[in-house]
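With one protein chain removed, the remaining protein chains of the complex are shown where they sit.
And now, chain A:
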Amino acid sequence: MSVTLLYWSLTISHWLLLAAMFCCLIRLVRGPRAQDRVLAFDALYVSAMLFLLSLGIATRSPFYFDAALVIALLGFVSTAALSKFLMRGEVIE
């Protein structure tokens, strides 16, 4: 019972997260402003992290969690750099 539940919830979450990533892609490509793109980029990273977590649960492999951890901890660095670039014109002052 719980296995079936888990299977379906994971499958659904995979597809939903993929859909979320597609949504981010739309903003990423279309913009219109640079800020929209940076935001979409960050959201893409977050969705990817969640996607990896759900994949890890589905495949019972610990390696997905490592990658998710890296994204969670360091993924925001590029977002921060991008926003600072937009805001201040340079990353390190």
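The rule we apply is simple: a contact is a pair of C-beta atoms (placed from the backbone, for glycine too) under 8 Å apart; a residue touches a chain by one contact, two chains touch by 3 or more; residues count from 1.
Please note the rule applied: contacts and distances are computed from a predicted model.
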Choices "Glycine reductase", "ABC transporter permease", "Pyrroloquinoline quinone biosynthesis peptide chaperone PqqD" or "Monovalent cation/H+ antiporter subunit A" - which one is the UniProt name of the chain not shown: "Monovalent cation/H+ antiporter subunit A"
Chain A residues touching the omitted chain (full complex): 14-15, 18, 21-22, 25, 28-29, 31, 34, 37-38, 41, 44-45, 48, 51-52, 55, 63-64, 66-67, 69-71, 73-75, 77-78, 80-82, 84-93
